[in-house]
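Before any comments, here is the structure.
In this view, the complex is presented without one of its protein chains, the others remaining in place.
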Amino acid sequence: MSEASETTVDDVRDWWSTGISEIAPNLINFRGYPIQDLIGHVSFVDTIWLLVRGDLPTPGQSKLLEAALVSSADHGPQAPSIAIARMSATCGIGLNNAMASGINALGDVHGGAGQACVALLWDMKQRMDAGTNIDDAASQVVQEHKTRRAYVPGFGHRFHTVDPRRDPLLNLLDDAVEAGEISGDYVACVRALEQALGRRSSHATRLPMNIDGATATVYAELGVPPELARGLFVLSRSVGVLAHAWEEKQSGRRIKGPIPPPLTAPYTGQAERTL
Amino acid sequence: MSEASETTVDDVRDWWSTGISEIAPNLINFRGYPIQDLIGHVSFVDTIWLLVRGDLPTPGQSKLLEAALVSSADHGPQAPSIAIARMSATCGIGLNNAMASGINALGDVHGGAGQACVALLWDMKQRMDAGTNIDDAASQVVQEHKTRRAYVPGFGHRFHTVDPRRDPLLNLLDDAVEAGEISGDYVACVRALEQALGRRSSHATRLPMNIDGATATVYAELGVPPELARGLFVLSRSVGVLAHAWEEKQSGRRIKGPIPPPLTAPYTGQAERTL
Amino acid sequence: MSEASETTVDDVRDWWSTGISEIAPNLINFRGYPIQDLIGHVSFVDTIWLLVRGDLPTPGQSKLLEAALVSSADHGPQAPSIAIARMSATCGIGLNNAMASGINALGDVHGGAGQACVALLWDMKQRMDAGTNIDDAASQVVQEHKTRRAYVPGFGHRFHTVDPRRDPLLNLLDDAVEAGEISGDYVACVRALEQALGRRSSHATRLPMNIDGATATVYAELGVPPELARGLFVLSRSVGVLAHAWEEKQSGRRIKGPIPPPLTAPYTGQAERTL
Partner (left out) sequence: MSEASETTVDDVRDWWSTGISEIAPNLINFRGYPIQDLIGHVSFVDTIWLLVRGDLPTPGQSKLLEAALVSSADHGPQAPSIAIARMSATCGIGLNNAMASGINALGDVHGGAGQACVALLWDMKQRMDAGTNIDDAASQVVQEHKTRRAYVPGFGHRFHTVDPRRDPLLNLLDDAVEAGEISGDYVACVRALEQALGRRSSHATRLPMNIDGATATVYAELGVPPELARGLFVLSRSVGVLAHAWEEKQSGRRIKGPIPPPLTAPYTGQAERTL
């Protein structure tokens, strides 16, 4: 067959080449490090960084990533991702399947605010690199979102007026700036944004930084691109997804719907009719 | 409506009750611990244990869980889970969606050997608690698998004759036994199983403990039930899934199939025919 | 590299060989039929049968499959699969992703009763082929389920005492038996089972055939193996999953949880504590 003669087995293998892991008989290296050297010596968080980014983090970087991963690990069953995992776990599928459906919901709206906020911080930084001062950059960004009636990602929350995760993360970031481990550029940006939003708002609609804003600042300071920030958030939330799916599995419930029987969903459509 | 009058709003809320996280305005507690106390003070691995199991681990328990999570984090693109995530990442969906499809494949066959091995270790322990000595229990288990022509989960590998992850994990387990942090009962079981398999085998078909056997021993010693062991494996492998999906996204490829174009899948079916 | 020299490109292609579709430049054949002959001449239901089973159905077979597919297409938002798709659709992911998470929940418990009922009908048929009369076979099966406190799949429903889909499907099956299109063996089995269950039950716990029982009879009469019966059910329910995901997308809601805000999930766990 002619097509077979044009493509070699090496072409086929190259189609699947990777710079992440080397797997050969009796050899497993992650980014060049033998797995037997990593086990017991390198933390799980550092392994995450290593696999995703290619090198081991410094202790300061590791501490910040760890804090971000801890912060987002759960936010309870009101979140669709968690509710989906819990319902799925009662349907006769594996924990892996229930987890899959949960994280599948962490899309642009439910899981993308952190990603969008990193992109926003990059955008502010570019304006500043081009000569705009930080407060003007923040005001511009806020104004542009207002003009197109968009949320500023990373600020405001449905029911936390002060998100309890904001201050500990900002404190860790401040410490890391002081220790020279990160530049602090994005910490300054996010604070300027928070102030710009505060100036615009009456008390009732004040929009404090939320968890997405605080973790986005961590990710921006660590050099994590916006889309990868979503990936790391997914890893973090996978912990809550697993915990909830497992709690539900242990309950023994079967086919759990969103509301308890005998409640049913009201029908609001076309009245009964004949063909 | 009668059904509404029988069910109260508290019934509805109770349908979604949880013992994992308390979420209220400006309050997020994981298993009773305020999130602001955890961030910066408790590791990601300990947070995993806390959310999934209800309490913080001891340092010895944490170290073993960390080692198991590091061990399983990746095994390259030959694995269907990783290949699926990589192909998905080229199809115009989010990283969360690509990750979801990857872990969705970690079913009974691809992700369940660890779970099955924990169950096997529990089974051996029960026989011993009932009076059977350890070598007899191991021989019984091996013989029963042989009789029904089943794999003994946790032993043997397609191309690792000596899995490089086996010894570091067993060494950590031995250290933990010596330090009194774990009982060592399951470490003894898994070694007895390995010996019983070795006695049965010629050199060519020797079945040494694999990564599933070694991590299953960790999970059994930590009191993790079989099904939850799968969940923790999924968390671990999610790191590799993310790393590979991200590497593929960065390549810019679109609609990556399993083999490089112009190769196509041969058709082996019914010859062309007319209606 | 030695491994490359052992495996040929034809081996690689053969790894992906299929008897379903032939795809070549300017040629697409489904099971041997040129796609241009099928379009406009063969129904979607017949295409389903063709692709899944290898040949076109007779008109009588097609009519039964069509009826089964219509019957199961939706059962409202109380079902986890539908609720999951609706919630997912508000999270900033594509319709395909929302559909995926919905059907991912159609597992052994939520989507497997039809599959289990086909297997049960096969089991009854085997007993009869071995000489047991139909009523005894039915009684045996019912008794065995009772002994292990298991549901008899295909019978009983949470809130339909008479499932409105039962009679139309049984009538179509009876017509097909009369027309000689199917054997009627499984129709007889399912009726005998229903009677055996009825004999055991007081009025309050009567267990009439449900939709899974009725469609399982269709699938068994059509020669569909149990597991594939689940696959066909998934195709059918995918229609409802799409309709609901789309209805929800059009509403414009964002991050829809299982219960309306400000309702939250009650926390029932460990009281607040310090590290």
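The chains carry the letters A, B and C, assigned in the order they are written, with residues numbered from 1 in each.
As a convention for this text, contacts are C-beta pairs under 8 Å (C-beta built on N, C-alpha and C of every residue); 3 or more make two chains touch, one makes a residue touch a chain.
Quantities reported herein were computed from a predicted structural model and do not represent experimental measurements.
> Give the residue, chosen from C:V42, C:A119, C:I182 or C:L222, that touches the chain omitted from the document.
Hidden-chain contact among the options goes to C:V42.
> Given that one chain is not shown, which residue among A:P57, A:P80, A:G94 or A:P226 touches it?
The single option touching the absent chain is A:G94.
> What subunit C residues would touch the chain not displayed?
Per the touch rule, subunit C residues meeting the hidden chain are 3-4, 6-7, 11-12, 14-16, 18-28, 30, 34-36, 38-40, 42-45, 47-48, 51-52, 63, 66-67, 69-71, 73-78, 83, 94-97, 99-101, 103-108, 111-112, 159-165, 167-169, 171-172, 227-228, 230-232, 234-236, 238-240, 242-247, 249, 256, 259-260, 262-264.
> Determine and list the subunit A residues touching the chain excluded from the picture.
Those residues of subunit A that touch the unshown chain are 9, 12-14, 16-24, 29, 31-34, 37-38, 41-42, 54, 56, 93-94, 96-97, 100-101, 104, 258-259, 263-275.
> On subunit B, where is the contact patch with the chain that was removed from view?
Contacting residues on subunit B, toward the hidden partner: 1, 4-5, 7-10, 12-13, 76-81, 83-84, 87-88, 90-93, 97, 100-101, 104-112, 158-159, 254-259, 261-265.
As a convention for this text, only the chains that are shown with their structure count from here on.
> Subunit B to subunit C: how many Å between their CA centres?
29
> Where in subunit A do residues touch two or more other chains at once?
4, 7, 12, 76-78, 83, 97, 100-101, 104-108, 111-112, 159, 256, 259, 262-264
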